[in-house]
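Everything on this sheet refers to the single structure shown next.
Excluded from the complex is one protein chain; the other protein chains are retained at their positions.
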Amino acid sequence: MTVTSDPTVPAASAATGAASDDALRMGPAVLRSRLIHGTGKFPSDDVLRDCLAAAQPDMITLAIRRLSLEGGGRNELEGLDLSRFTLLPNTAGATTAQQAIRMAHLARAASLSELIKVEVVGDERTLLPDPAGTLEATRVLVEEGFTVLAYTSDDVVLALRLEEAGAAAVMPGAAPIGTTLGIQNPFNVRLIIDRLQVPVVIDAGLGVPSEAARCMEWGAAAVLVNTAIARARNPVEMARAFGEAVVAGRRAFLAGRADISFEAVASSPTAGLPTSSS
Amino acid sequence: MTVTSDPTVPAASAATGAASDDALRMGPAVLRSRLIHGTGKFPSDDVLRDCLAAAQPDMITLAIRRLSLEGGGRNELEGLDLSRFTLLPNTAGATTAQQAIRMAHLARAASLSELIKVEVVGDERTLLPDPAGTLEATRVLVEEGFTVLAYTSDDVVLALRLEEAGAAAVMPGAAPIGTTLGIQNPFNVRLIIDRLQVPVVIDAGLGVPSEAARCMEWGAAAVLVNTAIARARNPVEMARAFGEAVVAGRRAFLAGRADISFEAVASSPTAGLPTSSS
Amino acid sequence: MTVTSDPTVPAASAATGAASDDALRMGPAVLRSRLIHGTGKFPSDDVLRDCLAAAQPDMITLAIRRLSLEGGGRNELEGLDLSRFTLLPNTAGATTAQQAIRMAHLARAASLSELIKVEVVGDERTLLPDPAGTLEATRVLVEEGFTVLAYTSDDVVLALRLEEAGAAAVMPGAAPIGTTLGIQNPFNVRLIIDRLQVPVVIDAGLGVPSEAARCMEWGAAAVLVNTAIARARNPVEMARAFGEAVVAGRRAFLAGRADISFEAVASSPTAGLPTSSS
Amino acid sequence: MTVTSDPTVPAASAATGAASDDALRMGPAVLRSRLIHGTGKFPSDDVLRDCLAAAQPDMITLAIRRLSLEGGGRNELEGLDLSRFTLLPNTAGATTAQQAIRMAHLARAASLSELIKVEVVGDERTLLPDPAGTLEATRVLVEEGFTVLAYTSDDVVLALRLEEAGAAAVMPGAAPIGTTLGIQNPFNVRLIIDRLQVPVVIDAGLGVPSEAARCMEWGAAAVLVNTAIARARNPVEMARAFGEAVVAGRRAFLAGRADISFEAVASSPTAGLPTSSS
Amino acid sequence: MSIAITVNGERRDVEEGITVAALLASLDIRASRVVVEHNMRILRAGDFGDARIEDGDELEVLQFVGGG
Amino acid sequence: MSIAITVNGERRDVEEGITVAALLASLDIRASRVVVEHNMRILRAGDFGDARIEDGDELEVLQFVGGG
Amino acid sequence: MSIAITVNGERRDVEEGITVAALLASLDIRASRVVVEHNMRILRAGDFGDARIEDGDELEVLQFVGGG
Partner (left out) sequence: MSIAITVNGERRDVEEGITVAALLASLDIRASRVVVEHNMRILRAGDFGDARIEDGDELEVLQFVGGG
């Protein structure tokens, strides 16, 4: 087997560590790291900052909220140099398309960019997304010129509709937000990855780095991780581990896995054993 | 992300909280990399050599076989500087304890070390290990002073017996050798990891780096990978990916995963939303 | 434990086979059998008729199609006495709400009943349902007085929306139609069952009777099976097996499963062994 | 559905296509019902008796223990007419081959039969079987003329060795005894069923009837259930459900499942739709 | 004189003034088993005898078939 | 005179020369339902009447109980 | 004279004729870090100095916070 001639393997990836030209493009964003890093629920500003240093993401998510009028509005992002990251504000908290659109407008004013993660919750208990609201918000915001990354369920047709509506990326959840339960529906997630042309980013519910790697091995464009890092016992090391796992999974996808065999095949030669009866 | 510097890591983790000396000790062997790398079935000597350079394992497995009398016995290990690795010869091909013991003796003469991977196949079709033969070979070889790493099934009690027999490590298979089917019995594998005091190395049947990471996250001491690398479309990049994934999985284990919640928990603040009706 | 006083167990079910008052009500339909039987793709009229005799469903599904103008329009339902069953016509073939509504009207004219299974396909390759179309057709038809059973994906929020729209039952698919792949997303299916007040009927993709039983054990109200019976090697026996499995699964749900223990617990007494050393 | 007549079936299947004599033979035992029913841990004699009436097994398991010298040795089997069942005494409590052999001798004296379930526990915490002890006890007892049903792990080679040793049936556990966790290793269980000539009976750890059906669909000869019935909220109805599920699963195995398709296939005709634009 | 109509998507020439009932009879179709849509309007079975077909009309004659 | 024996792991004093059958009767145990191991040797039920118990003997009196 | 306005859902009394920029300054908020919505209309930062607040106005003063 002549490895480098294999058409499924980009030439660039053979020579170097992470493929030097394996950047992920979504609208204006160009990401070398395929780990999108959340910034919520961290135990402290310091921990968040150290996690970002360890995981080295290019893109981070943010929420937009009322500033506390007492105390000048200090918050956990205070210590961060946001200019080092591509900012992906979300519309978390919205339960209707209209609310999401309003939050997108506010986020645009704050970030001076038109990247937005559309998130319209349809059920307060599971925080699972509202199909109709997500689709409507995506349509309107795309129309307005936003680069929309749409958080969605693992519904395959809805993912297709979001792509048709102009989403720059579709973000099916692995499991409900904050649960860290891991991938609940491998079949649908893989189907979505296979059917869509736009990047598929796995969002919500991942628990451990191996699951992030697994998504990447299937061909996901990126993963978004927040709770699994923020709530780990050692968030900084966990952030680093997620960073490594995403690189490993992406690399494995590009390298092309061995074919599964349902029959056992020896790894050591079967011939050439010393005579047993001599 | 600077994974290329050294995927086998500890330097980075020293600063932050992972154990500063996270070496794996089995008898005389001290391994910084927890990826044990097989050397069988590679497309060429060059590919094998490049894979080892990419994955940077400390320990590699070998088989012992008759030299071909024509042609001076050239083989795929020709191009390797074996002295750079801790060698783990196996007894592959043995179907009885006696054969395995003889091969261990031959391997010792060749490697000048007493590290041996005991492998006694009990079924030619599945290549699954023979419980009694594995246990007997382990007992005899431990008695003779070998450091035995025992390839076994996922049978929990057999794993306990191998530990009692003095095995330096127990190596349950994830799936039959060469299948790359991945972990077939998470429950037993985790039970073995939890119950044994000696290192548990997951051997055989892994297919992709995410599965290696998953084993490490559960607390496996190391993984042994051969077919999944040798038969990948791009073995060199796959070797590198396995190296990275093992580091990531180990790091995640040490970092401590977030607790699973069966209820969804928002990642963005639920308070502080702009008034919706204003 | 006094079994009969257990409030979770209907008194009726203790004495008899299937609980005598455990009927499933959906609009005007009252079903004693919780296996809804499809009628498509059977090898012959005779086989279909024998399957129905073996499985003894109360409700069967039908499609509405153009009659072939040559030959008087004979079809596979010819040999059946449809009056023995509660008929559930579907809107299969519809790809828009409008088409589904039209087919519902035609079906009503043919069945003289207002039971309808709404099915709006959103993707020709996977035949997975269209969220928006399904919801719209459901709203309109409920408004018009239909008893709507809505075929849907395993999207939890969409299921909630269909309930809110007045669906008499919500029918999440286990896997794409005709695949017999079985339940791909146990988590979502169970979440839907738990969250909805209306009956949840598992539709599409079931492969074997054990999966039907599993759905019933989770609390599904019924299952709809077509391909797994029609394409079995022996459809008649498979129909009977599905009938039995649905009864078993429902009964197990009502009986209440044993609590899972993560520790082993002996089934035989641990005391009273004969002295081992005597 | 007339399941109440006789859930253990053959009468019905004779007419239609399932084997007309589908009895299971193990040594002298001829079983029409493929549910082997445990008798331990039931809430009362009455409940056990009613469970047996509901499930209608042909074979039940028993343990042999010291009689309490006070009170004349009344026990939970008091109310049962044991002569109606094929008795399968176990060697539960044994941790060595020698103990198991002694208990087999005692059981033979009590049952006046040479049927024995060999159970040699190798680990007190998980109650998982001891490979060597199980194999040795099986060899000795087969030699002595016993019909041995050997409880074992899901180790494939050990199952082959037990068959070679003359076991009349091999009984791999689904999960540790008493856990009701269900089948933990489908791959190995199916491999054992495929590789062995003797009947394979799934023993231990099943939780719900659907899992029993699933084992039967794979071709298991029978299942042994105890805790899942004894500890159900309503044991009698659960016993009945297990009886039905085993019948359903066996019937499905004989009927032959539909081939899995990875592409969706419509259940309703794709042609003959009314013109959409007319 | 004959008129041109469309039945189940196919062009057909029929007698002017024919009723739906007569059309079905001529096609050997038992009226009891079918649903008829006449220019997108569903006919009740009782109206088949009165429903006159005009030139250019579109009819759908449908029935239940096996489906899932 | 009485002798000391062990029954089911417990020390008991019984009459010298007692048979297994008599011991069971004294304990109100129906012979038909039990298995007796006398000094590790299993007795046939028919032999209970002849089996004399000596000082220091060990007996196991066993029966079937519920098990899985 | 003072007017009553609503800032982030809370009633506040401020000087008549105050600008947004002045309001932020009085609250010790750096204008560079916030987004202001004035009566549901988003203000550009450059307009804070010109935007005069009237009686009954509603303001939302928002910023980025950690989120997922």
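Here the chain labels run A, B, C, D, E, F and G in written order, and each chain numbers its own residues starting at 1.
Just so it is clear, contacts are C-beta pairs under 8 Å (C-beta built on N, C-alpha and C of every residue); 3 or more make two chains touch, one makes a residue touch a chain.
Bear in mind the structure is a predicted one, so any value in this text is a computation, not a measurement.
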Neighbours of the unshown chain, displayed set only, are A, B
Of the candidates B:Leu106, B:Val198 or B:Val265, the residue in contact with the absent chain is B:Leu106
Determine which one of B:Ala29, B:Ala63, B:Ala212 or B:Ala239 touches the chain that has been left out.
B:Ala63
Option from B:Gln99, B:Thr126 or B:Asn226 whose C-beta touches the chain left out
B:Asn226
Interface with the undisplayed chain - residues on chain B:
38-42, 48, 61-67, 69, 72-73, 75-77, 82, 87, 89-90, 92, 105-107, 109-111, 177, 204, 224, 226-227
In the complete complex, the non-displayed chain touches which residues of chain A?
266-269, 272, 274-275, 278
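One rule holds for everything that comes next: only the chains that are shown with their structure count from here on.
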Interchain contact steps from chain B to chain E (minimum; 1 if touching):
2
What's the chain with its C-alpha centre farthest out from chain G?
F
Taking D-F as the reference interface, which entry in C-F, C-E or B-G shares over half of its contact pairs by residue number?
C-E
More C-beta contacts across B-G or across C-E?
C-E
Equivalent interface positions on chain A and chain C, same or different at half:
same
Centre distance in Å when chain A and chain E are each reduced to the mean of their C-alpha atoms
57
What is the distance in Å between the mean C-alpha positions of chain A and chain B?
29
So chain G residues touching two or more other chains come to 9, 37, 60, 62, 65-68
Which parts of chain C, given as residue numbers and ranges, touch two or more other chains?
38, 40-41, 63, 65-66, 90, 92, 106, 125-126, 128, 177, 181, 226-227, 266-269, 272, 274
Chain pairs in touch?
A-B, A-C, A-G, B-D, B-G, C-D, C-E, C-F, D-E, D-F
